[in-house]
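Since the structure comes first, as structure tokens, the remarks are kept for the end.
Note that this complex is displayed minus one protein chain, with the remaining chains in position.
Entry: subunit A
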């Protein structure tokens, strides 16, 4: 596991769940699955603390547990899941753009709690929505509306059930696993009012939740816990990337065509396959919304442009029935990943280096002399540029000796670029950068803690005055307790924090593209 990624995960957890949880997580990330005693010995934390910490981690689906051969329960952490918290704002935003405010709040609710019951989540969201609606003077909505939204999110697979738990003979939960049929992850529980069931005596649901639930009313859907389905979100992001790629490479119309092609093939395409399912030109044409006003002729033209384009977005696989097309998902991802790498090279080493870098990608392997000729860069400069990139492992050098003595004068020195390797280097830098941004942001907040606290207190007072129906003058007076220099300080702090948060999200975009590319690339490397 990459060092920077562990560090990033640690920072994220520390911010959201405190030092103890982060410490336990870091320990698990470094050493792999362990049982509680061992964790406690090394981290010097009390067993009680560790238990609580692990509860939190399980609740958020970061930690899984299993009983080992000796009958001791061991805990294993999923570092990827932890670092995905960086992406939470994007999940929430995505739900909002697709399905509106209720969906946004539902996703937020589930992300905050890790897992939750449909009834409880819907109830809370209804409450929150109504509070907001009341404040703006709009009529309230019913919880069934929110529940419908929940159903929709499940139907579109953005939400899924949590893993099913396994119990031993004495009904103690020992592990959890994915159900065999993926479809069962997306079945909604019966939720008619009044159909309150008796609590299942064998109690399903994670242990952390159980004790809490016992004292409350037993909700109708007890035991069926939900979480967000990150894979579905990622698939959506991936499709969005492909569409954006076409948008900027060709134009908006072509982007629309691809959007519809993705929608068409969505269900039929195997998950993680390099190409989409096939579709005919007639299918594509009929799937396009009429408002676009594209004639079949234009669609045909766009398809031919897309097939001929250097990014290779789609391919024609067969000429029958006017042509069968597939989307080359992997190829687009590769081009995109490469574009991001190139962007990095350009910013870090300059445009001349980028030229050399691309010459190497296009021509596979070259000697320095050839590089100079292709890139039209004089020897001295080329040597320096090559060295700069070589020192950071962006290009590799292979010696091919003509003779056995490996004398330099009789040796070819061949330069190459290994895209996957470079992608990993940059990914590592991304983790580091995101971690640094978090550290810096926390420091900025801590530095201005006094003023921020003051601002909070003032806000609270004003809110209570509002409720008491105080007049403007009184409020104004309270507001003025924050002095102008303090205001300025607050303003500066706010922009700083904003900038840093922005970079965290932007860096995560780079992370997402590179991770997705590497994932596909790994899946599709033939095993030697």
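Operating definition for what follows: a residue touches a chain if its C-beta (ideal position, glycine included) is under 8 Å from a C-beta of that chain, and two chains touch if they have at least 3 such contacts; residues count from 1.
Keep this in mind: contacts and distances are computed from a predicted model.
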Absent chain [UniProt protein name; select from "Vacuolar fusion protein MON1 homolog", "DNA-directed RNA polymerase III subunit RPC6", "Cytoplasmic tRNA 2-thiolation protein 1" or "Serine palmitoyltransferase"]: "DNA-directed RNA polymerase III subunit RPC6"
Of A:302, A:330, A:415 or A:520, the one touching the omitted chain in the full complex: A:302
Residue among A:6, A:314 or A:336 that touches the chain left out of view: A:336
Among A:25, A:121, A:162 or A:377, residue touching the chain not depicted: A:377
Per the touch definition above, residue among A:229, A:436 or A:455 touching the missing chain: A:436
Missing-partner contacts on subunit A, residue numbers: 245, 248-251, 253-254, 298, 301-302, 304-305, 310-311, 335-336, 339-340, 342-344, 347-348, 351, 354-355, 358-359, 362, 374-379, 381, 426, 429-430, 432-433, 436-437, 439-440, 443-444, 496, 499-500, 503, 505-510
